[in-house]
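Reviewing the structure listed below.
For this depiction, one protein chain was excluded, whereas all remaining protein chains were kept in their positions.
Order of writing sets the labels: A and B. Residues in every chain begin at 1.
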Amino acid sequence: MLIKLSYLLLAGLTNGSVYGLIGLSLSIIYGSSRVINFAQGEFAMLGAMCAFFFMVSASLPWPLAMLAMIVVVVLAALALDYGIYRPLVRRRAAPLTIMIGTLAGAIILYGLAFVVWGPEQKFVPPVLSLEPLRIGFLITNSQQLSLIGLFIFFLMLTWYILYRTRFGLSVRATGVNPRTALLMGIRSERIVQFSFMFSAFISGVAGMMIGPLLGGNVGMGLLLTVKGFMAAIFGGLGSPFAAAAGGLAIGMMEALMAGYGTSLYAEPSIFVFILMVLIVRPYGLLGDYEAERR
Amino acid sequence: MKRHARILFGSAAIAVLTLGVASASAAPLDLVVCHVDDRSGSAADTGIESLNGLKMLIDPINAAGGIDGQKIKLVTYDTKTDPQLAASFGTRCADDDHGLLIIGGSPSAVANSLVGVANQSKIPLYILAAASPPLTDNANYQFRFGPKVTQDSIAVADALAENGITKVAIINNSVPFGISGAASAKKELTEKGIQITSEQTYDVAATDVSPQIINTMQSDPQVILVYPYPADGARVMRTIRQMGLKQPVIMPRVGMMQAFRDLAGKDADGVLVPSSVDTKRPDVAKFFAQYSKDYAPLAMSPSPVQGYDAGTLTVKVLKDEKVQAAIKAGNLQGARDAIRDATTRLGDFTGLQGTLKGGYDFSKSHHGPTDKGFFVFVSVDKAGKGMEIVDPTKALKAK
Partner (left out) sequence: MSKPTLPAAPTPTILPVFVFLAIGALIPLVLESGFYIRLAMLVWTYAVLCMGFNLLYGFAGQISLGQPAFYSLGAYAYAMLQIKLGWSPAVALGGSLAFVAVVSLLIGLPLLRLRTHYLAMATLAFMLVENGVANRWIDFTGGQSGVEVPALKWAGEEIGRTGIYYTVLGLAAVVLLLHDFLIRSHLGRGMQAIRDDETAAQALGVRVDLYKLRVLVLSSVMAAIAGICFGITSLRVDPSLSEFHVLVSLLTIVVMGGLGTRFGPIIGSVIVVALPQVLTGFGRFETAIYGACILVFLIFLPHGLSGLVERKFQWRADRATADAKRRKQVLKEEVS
């Protein structure tokens, strides 16, 4: 019994880390620009597909491949910023219109990736090992475990940047009130640009690490985007940590539901649960921060 | 007001132009055959492979002068896993290209909407891989080359029952393929008196599927039946082996896909797949050798063979006297009806799909392959690189 519970918790933690990573990166962009990015999962897709491309097609060792991947993903983020976000903001588009813009961006990224890689599922080589790894009575593998590590690492990095650097202070200031921040001499465009790049970086690295497990496929972005959305609204869009916690919670619920309840209806039931939570707490479970601002 | 009228008239003209104007047909008819299938989207492999298979048959015939001096015109549309788009392309084939016949529909949703088109526009439809059983219920214009998912399930249930297996666990993903595959397997297995010890569904985006495997393990099955997509299939196999489950695993359809075997590597070894392709037949082996030469290396897959078989029957039917008479007379609807009739008349044959003991059975009301003698069992080996036809009895006893 205890063995089963530990397995469920480990699975919840692993899956939750993936959802949390996407939720975290979604809310980093949201925090600075009030835009929900429909192309977030596409960054992860690019991460996985670039990993395939640079490690298999170009046969680079993984650290180099990762660097090359980061370059591609950051370029994609810049394209999103210069090609979609800025033109729309200059035309005073509503936030939801910018959201539709990012959806167009997601379609373009998917379309281009399709031109390059075609529709097949690709084998993304693991950076770490897929061989069984025994921890006490639990058997898992290091590639899966690394996801949890990655999640913790990026949480800490985000926390450090936001709360321990001057730059982070201006990021937070922009999130709270862009106009005032501007008056204080903070260049909000730079902040938004940084948040696009940083969140693409997180998603790209996450994509590279989940590629060997989920399989690389140009269509994989949408699924991840949707999970990230649910994570972010469940925890609260306003804070990266709330969104990350939301992802973790969804992963845990999925695992426990599959373990002790019906695995068939796990997904719809969890979404219904999220809707019910939103009715009680309209800004997400941990969304006090944003609610106070209204 | 005048300005209003002018602008509105202008937009009306644009609308009409966008829609285009139908052209009148001339006698005798062109031999237009449409391939309407997914070549991008989630089921892209099936459409690409079936089109290649179809071309392998039609190209040589056209090169040799066609049928009675007329070449077959192949019109192709990519449906992108969008049923609405599929129906539009199907109608475009029927009404705009003046097609005689539609070949396509590998995903069930696409095939579903093509069936609607076939019966509304009264044009014969050769369905390829689609697995949904009701597609050919009360069939009129539609015929299926790929087996129904129930036929996979029957083949599996038969093999299990013959070998005295009584406890089976099912694992499937949460996309329609997984859910409906598992439901049909449950029905057929239960009918044979086989107990389903556990039913587990997992999300395709879940990186860790151990909760589902734990439940499967605790239910202590003799055989595990899995309905995944390629990538998550690899994940399920890895977790099953990682946790030390030694039971035989049956994975209909996906088990033989290249992507699955690549992703799963050595964990794919021993996976059993009911296959409608029997590469022990010399003609089938020759076909795949040729396919690998012309397109991409491919060891075994039902889609190209389905495309080829559909092509074989198309040619046979187009040569039919009554069909030729209608074509020569320029009677489009007459030709389509003649093709449908000829398909039921000439459609009991053994193509490259199935074994020599079974084949297509289009004269029967279900317009599809036979239940018996259509499947062999294939086992994956050589760390996912190889596949071999095996005797299910031996493979199932290998525990």
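One rule holds for everything that comes next: a contact is a pair of C-beta atoms (placed from the backbone, for glycine too) under 8 Å apart; a residue touches a chain by one contact, two chains touch by 3 or more.
Owing to the predicted nature of the structure, the values given are computational and were not obtained by experimental measurement.
> In the whole complex, not just what's shown, which of A:9, A:56, A:78 or A:107 touches the removed chain?
Candidates A:9, A:56, A:78 or A:107; residue touching the omitted chain: A:107.
> Of B:32, B:61 or B:183, which sits in contact with the chain we cannot see?
Checking the options B:32, B:61 or B:183, the one contacting the hidden chain is B:183.
> In the whole complex, not just what's shown, which of A:171, A:233 or A:255 touches the removed chain?
Within the whole complex, the residue contacting the unshown chain is A:233.
> Would you mind spotting which of B:50, B:106 or B:132 touches the chain that isn't drawn?
The missing chain is touched by B:132.
> Can you name the residues of subunit B that touch the chain not displayed here?
Subunit B touches the chain not shown through residues 1, 3-4, 7-8, 11-12, 15-16, 18-22, 40, 77-78, 80, 82-85, 87-88, 91-92, 94-96, 108-109, 112-113, 115-116, 120-121, 132-135, 174-177, 179-180, 183.
> So that we can see where the missing chain sits, which residues of subunit A does it touch?
Residues of subunit A in touch with the missing chain: 30, 34, 36, 83-84, 87-88, 91, 93, 95-97, 99-101, 103-112, 114-115, 118, 222, 226, 229-230, 232-233, 237, 264-265, 267-268, 271-272, 274-275, 278-279, 282-284.
We take it that only the chains that are shown with their structure count from here on.
> Can you work out the whole-Å distance between the CA centroids of subunit A and subunit B?
35
> Going by the contact rule set out above, which residues of subunit A touch subunit B in the complex?
Touching subunit B: residues 4, 7-8, 10-11, 14-15, 18, 114, 118-123, 130, 132, 139-141, 144, 147, 210, 213-215, 217, 219, 223-224, 227, 254-256, 258-259, 263-264, 266-267 of subunit A.
> Give the list of subunit B residues in touch with subunit A in this complex.
39-42, 44-45, 48, 174, 179, 199-212, 214-215, 218, 229-232, 234-235, 238, 242-244, 259, 262-263
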